[in-house]
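For reference, the structure is listed below as structure tokens.
Every protein chain of the complex appears in place save one, which is left out.
Labels run A, B and C following the written order; every chain starts at residue 1.
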Amino acid sequence: MNVRVVAFASVREILESSPRSLALPRGARVGEAWSALERLFPALCAHRTSVRIARNGRIVSLEESLLDGDELALLPPVGGG
Amino acid sequence: MNVRVVAFASVREILESSPRSLALPRGARVGEAWSALERLFPALCAHRTSVRIARNGRIVSLEESLLDGDELALLPPVGGG
Amino acid sequence: MDRELFSIVRGPVDPRCLEALASDAQGGIVTFLGVVRNRSDDGRAVVGLSYEAYEAPAVREFETIAGEARARFGEVRLAIVHAVGELDVGAVAVAVAAAAEHRSAAFDACRYAIDELKRRAPIWKKERYAGGESRWKSNE
Partner (left out) sequence: MDRELFSIVRGPVDPRCLEALASDAQGGIVTFLGVVRNRSDDGRAVVGLSYEAYEAPAVREFETIAGEARARFGEVRLAIVHAVGELDVGAVAVAVAAAAEHRSAAFDACRYAIDELKRRAPIWKKERYAGGESRWKSNE
């Protein structure tokens, strides 16, 4: 299955392009998606503890299961205003 | 001697015109100016306790002595903004 | 101090008069606009307000209030403009702006300035009602 990954700020720069498609085994969880991204982009490792992840617009844990076509958003600490 | 009387809001309406000139005996105090105005405009009486009086832009007491050419401002309670 | 930022104007205040306050060093600008409402505090239908000011002392009071705000809240630039004359519902009667490096001081200074203006500035307001009556209002 494929999920759509969007990323912002420093994390977007590591991913080189956003949105991007990520192929995962059927039934994969959010944590596996993150690990797959870390293998592709080792610099992500430094962000592991600070990034929050949203699935289809809602913050989720690494245990959340994914479905084909989901959007995963990688959200570093915010700094608007 | 003459002083110039300016008034605002409800007190201006009682005085009919503002500024106006008021003739006073040489050496008169603020209290005498007020009394002279009350004789001319009896409706002022109701404002006696609420009006503050400025002489040349500075709030003064009824005991303050006046000089020819002074400006007396009659200031009801404020309500700006 | 830019004296032109403290003034009494005839007719409604144009809030754009506050734009002169901005500067490249100030990141937060807080503005208060006091707008003529269509209803008085006691529920009467209002068609407009009339304002009078003891003009030079009022502007001096604006400057005094701004100085007090700087003493309390630190480096902050203020502008205070109040209308006199007849204002319709929806018109801006008073505009206060405060610019500071950070927003907290700007909020505090703006609020201090409008609170003190209403309490102290020699300005008077008459409400004009739908029936043709009118009444001077004080803040006391």
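The working rule: contacts are C-beta pairs under 8 Å (C-beta built on N, C-alpha and C of every residue); 3 or more make two chains touch, one makes a residue touch a chain.
Since we're looking at a predicted model, the values are computed, not measured.
The absent chain, not drawn in this view, touches the displayed chains A, C throughout the complex. The hidden chain makes contact, of the residues A:9, A:24 or A:60, with A:9. Residues 22, 24-39, 89-90, 101, 103, 106-107, 110-111, 114 are the ones on chain C that touch the missing chain.
Panel shows chain A; residues 6, 8-10, 12, 54, 57, 73, 75-81 of it touch the chain omitted from the view.
The working rule: only the chains that are shown with their structure count from here on.
Chain A and chain B, compared by their mean Cα positions, are separated by 76 Å. For the pair chain B and chain C, the distance between C-alpha centroids works out to 27 Å. Within chain A, contacts with two or more other chains are made by no residue at all.
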